[in-house]
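Shown next, in structure tokens, is the structure this report addresses.
Of the protein chains in this complex, all but one are displayed in their positions.
Each chain gets a letter, A, B and C, in the order it is written, and its residues are counted from 1.
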Amino acid sequence: MTPSGYFLDHVWLVPLFPLFTAALMLLAGRRLRNGAVSALCVGSVAASFVFAAGAVLQLVAADPAQRVKQMILFAWVPAGPMHTAAGRLVDFVADWGVLLDPLSSVMVLVVTGVGLLIHIYSIGYMGHEGGYYRFFGYMNLFMFSMLTLVLANNLLLLFVGWEGVGLCSYLLIGFYFLRRSAADAGKKAFIVNRVGDTGFLLGVFLLVATLGTVRFTSAGLPVPSAYSGIAQALAAGIESHALAAGAPVLTAIALLLFVGATGKSAQLPLYVWLPDAMEGPTPVSALIHAATMVTAGVYMVARMNALYQLAPLALEVVAVVGAATAIFAATLGLAQNDIKRVLAYSTISQLGYMFLALGVGAFAAGIFHLMTHAFFKALLFLGSGSVIHAVSGEQDMRKMGALWSRIPTTAKTFLIAALAIAGIPPLAGFVSKDEILGKAFEHSPLLWLVGFVTAGLTAFYMFRLVNMTFFGTSRVDPEAARHIHESPRSMTMPLVILAALSVIGGWIGWPVALGGVNRFERFLEPVTRGATPETAAEGVAHHTMAGGYALMAVSVGIALAGIWLAYAFYIRRRELPGRVAASWPRLYRLLYRKYYVDEVYDAMFVNRTKDLGTALGAFDAGVVDGLGVDGAGWLTRATSRLSIWWDTWIVDGLVNVVGRAVRALSYPVRWVQTGVVSSYALFIVLGIVLGIVLLGYRLH
Amino acid sequence: MHLLDKALFYVFAGVAVISAVLVVTRRNAVHSAIFLITALLATAGIFLQLQAEFLFIVQVILYAGGIMVLFVFVIMLVNLDVALRQVQFNRQKWVAGIVVLALAAQLGLVIWTAGRIPGAGPGPNAAASPAPAPQLQPNAEMVARSLFGPYVLPLEIASVLLLVAMIGAVVMAKRKV
Amino acid sequence: MQELVHGLTQFARMNAGPLAFAVVLVALLPLMAGYLVLLERKIMADMQVRLGPMRVGPHGLLQPIADALKLLIKEDIIPENADLLVFWVAPATSVMAAMTALAAIAFGPGLQVARDLNVGILFVVGVSSLGIFGIVLGGWASNSHYSLLGALRSSAQLVSYETAAGMAMVSGLLLAGTLQIRGIVEAQRGHWWFICYAPVGFFTYLVASVAETNRAPFDLPEAESELVAGYMTEYSGFRWALYFLSEYTNMIVVASVATTLFLGGWLRPFASVRWLGFLDYLPPLLMLAVTAYCLVRVPQQPVAVQKWFLLAVAGCCALGAGMLAAPLALAPAKPYFAAVHGCFWFLLKVSAYIYVFLWLRFTLPRYRFDQLMRLGWQFLIPVSIVNVLGLGVALALADRWPLWASLAVTTLATLLIAAYLVRAGGRSTGEPAAAGKA
Partner (left out) sequence: MIPIGHYLFLSLALFIIGVIGVLTRRNVIIILMSIELILNAVNINLVAFARLFGDVAGQVFAIFIITDAAAEAAVGLGIIIAFFRNRETVLSDEMDMLKW
């Protein structure tokens, strides 16, 4: 009784629209006019969005218990029978399939919806750039990869999308590849991600060895028992006591997968690539490095919640890493002057929030924050892009200010987004962030405290940004000041839509404490239930009404405090920041230089790698070339001298002896071989004569 | 009638043999070619006498009209005044002469004695056209029926041979391969 | 010895008719060739709005005889280093080949030297191909570069176009189903002439026969402006006349072959259509008309000799008319009807064919040698081969389709391929390999 309908049955088409246009762009895009490129690429994303939305609507229309649509398009890696670590004989096969359940519905809507808006925005933003078709080709390729990732029905296919988005991220960060810093940033992103991917792959291997399957679930398939999913395999393992909750192997898998997630989702310690990734065009930052790709890690962990719920230690690690990243990145955001870098650190910080939510077992809250964050962070990035557009490409906030009335639409939508991320009710950010903080408090007050402080810092640096950009006195370059203008409709229209979503987007998850029903959590509940009912019971708990109100009030309070502080620092008394920085010069330097993390990484890894290369080079030159090759050469020469002697005197000597003997013997025969045709013919005739004589003799 | 036939045969045979001798002995290759043509035409006459009209015409068209034109062409392309002044016979001519005479003697003996060996076929005096011998008429039609009937495979092979020879000749005579 | 003489006389008695005809043929041929030359000059003059030879005899009618006399009494020059034997043999070979070829041609029912040769038409081809030797050897024996070049060109051309001509003839032979000349002609009695069945074959043969007789526009071997006079450069006097004779004889031969194969031979047009029988009265009337014209012109001749000569011509024509009319009117002459009238129709068709030759000569410019070779090897030979294939298919199809339909289909296919060849030939601009030969 799986749900069906036209869009549901054709949901596998969703990634293919962008793939088609991406192929078209990258193969033949050079010949197309810009109008055609925009129409094709935006159109394909719109088609994806329509199909995705239709499919999700048809899915939601189904009975809550039946809201899974899984299709296996073809057997992709039919590896054949194998033994799992538990000794079970399984037929391992990785399909190319599509899984649409509540979790992936949320993701697919976010990806296609936000993606569509950002594509529309890009028409205006990239309109005057070279390589227009290339940009859209990469963007569509990214859409394909991301949708593959999101709709994958198994971990291996998810990895294909995972690497695909990594590739597109690399290509788009390095879009201005003539700029040295952009090319370097691309490489940095790619290499840092490889570190994470190593862990991810190891996790996949270990998972395959342990469970013998990579399919997420067998639900939604025609004969579920014929297909084994990870959730089902885990449940079976628990039931047969082959596995136990908290077993080391499960923890190991979970941690290894999480290493991959830290790489892709820019968590400590692999976050360093994301700030540099701001070298790419702003729509890329908005789409890939804020709304979608970086949340892939969150999605993956949520998708694997069945596993994580059986590995509490790993969940603990996730929570701690998430919380640490959140506050760490927030402090970094305090001292940055580049508008996009502030937003980048903010993204890292918010991703930390999501992992904190996942770590405390609130998978739905994490995904919810993912969604709202996608709205307002995309809005923030697009808004910043609009600002940069307005001030002729300037990104330094110290050279902005007083833009409120010059670019009103951008400023207003930006302010809404800032309020949303700061957590002011009733905007989306408030709802989702508060949910996380509430769940964290239930789990551990310490983690809550970290999140709480981070919320204050977030409000502060966001409004520092808003104040420095839109209010106060104008510090814009006089040359650029004359060109300040509002962006075109194609850019402001997505801003407005995203602003609306930032306001109302949180309402579907309106908390129970404030009289809501938290539809979102109920919607995701079938997925986040975990492998076994017992573990699920652990995850779903309810805090008391009063405690909930108190927590909300406190967090709103600290957000307001942060806003006020920012107002005080950057509007009222503008000398204060300088004085603060001067009074704690070391702290300021520390923050300004981003805790010297890049330097430390350089010293610890990059330079050591270079040293290793140098050492290996020396080894190669000295030992391999010197001893090995040269020594072997000497040995060969020595041997060959011996061989020459042997050849000259024994082998050739014998040959010569034989040759002389043959020549001596052949002298009498030589005169017959004249080389003249006539004489050969004469011999033929002679032969015939003799033959006839012989024949006549015998006949006689 | 009988005698006329015989006379014709001797005329043709005589022309053929004399021309053949001249072919072999002439210094100038063009003269050789002319005498070879004469010999071939005389042979064609003998064919006609033997009721082989089709072969007669094939001999005239192909041999005299085709192959010999080729020969004359090549002689003219290759003709060297030097070659005329050189020695025309090679060193082995006397040995060769003796051997060939021996061969001639043997073969003549074979033909002469053929009739006396039982089971070896008709003797040399058997009439080439015995009275009840079936007439080979209409000749062209009979040859055609035979050629495209039992001998169709050899015919095809012969055509392939010609094709190969043609390609070979073209390749060989090309200035630059 | 006596027996031999007896045998010879017996042979002569049995074959008196053909022998007599052969003698007549050999005797008349130089005359015919001479008048052909006159005809050519006259027609050329007509086309160029001139009068042509008018001095010797009425309307120049005695010109050929004067020319022949002139050639006979000219000095016979032999080049110093010429190969005497070959120099002598070559023109004789040419004439011999041409005249022997005529032996197999039937000018009318029974008007044929080699009557029951069952390879009939092939004999003509074979023997006339021997004419090449006359040209090649003549050119070589002259010991002159112009002669040799002309000879090589000429023989290359002859060899090339002989193939096309042979294939074109095969199309006629396929339709007739026999090699015998009588059979070929009789096969056209009940049908249309084969030109209607195999137009492509006829066209191919027309072009190839022009090339084979070294006539314009393919007269490269004797191109005066390029090679002086080709292989005939060193020849003069009577030997030259022999070459000339052989050329015109060859024209008659190819025209006869074409007439036999494609134009119904000695048959009256629509020979089997009964109600067109009145056409039998046409020949004598035609001759009478010529006689009348001559008689009208007699008084206008300026000199008495010419008057007498023209009168003689008129008399000859009247005699001809009488001969043609006799079988129609007189009962004892009835058996000769077919021969006399057949001969008339045959010669008429041959004349028409030769007229086309002359016409071509006066209207078309000369080809370049490589163009000539390309036309031969890349167009005519493929087209003639395709034509034979097409006819074969058509004859095979004729078992179930009407003959005209199958022939139409295959002829159309052949024409399409010919059109393709023309286009492909237009595209290829490289020097053809055959051109390097000469």
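What we mean here is this: a residue touches a chain if its C-beta (ideal position, glycine included) is under 8 Å from a C-beta of that chain, and two chains touch if they have at least 3 such contacts.
Because the structure is predicted, anything quoted here is derived from the model rather than measured.
Contacts of the undisplayed chain with the visible chains, over the whole complex, involve A, B. Residues 2, 5-6, 9, 13, 16-17, 20-21, 23-24, 26, 29, 32-33, 36, 39-40, 43, 46-47, 50-52, 54-55, 58-59, 62-63, 66-67, 70-71, 74-75, 77-78, 80, 83, 86-93, 96-97, 99-100, 103-104, 107-108, 111-112, 122-130, 133-136, 139, 142-143, 146-147, 150-151, 154-155, 158, 161-162, 164-166, 168-173, 175 are the ones on chain B that touch the missing chain. Residue positions on chain A in contact with the hidden chain: 673-678, 681-682, 685, in rising order.
In the analysis below, only the chains that are shown with their structure count from here on.
Shared contact partners of chain A and chain C, listed by label, are B.
Of the two chain pairs considered here, A-B and B-C, the higher C-beta contact count falls to B-C. Closest to the middle of the protein, by Cα centroid, lies chain A. Per-chain Cα centroids separate chain A from chain C by 92 Å. In terms of their C-alpha centroids, the spacing between chain A and chain B amounts to 90 Å. The multi-chain contact residues of chain A, meaning those touching 2 or more other chains, do not exist; every residue touches at most one other chain. On chain B, the positions that touch chain C within their shared complex are 1-4, 7, 28, 30-31, 34, 37, 53-54, 56-57, 60-61, 64-66, 68-69, 72-73, 76, 137-141, 170, 175.
Interface residues of chain A facing chain B in the complex, by the touch rule stated above, are 676, 678-679, 682, 685-686, 688-689, 692-693, 696, 699. Across the complex, chain B meets chain A through its residues 90, 92, 95-96, 99-100, 102-103, 106-107, 110, 117.
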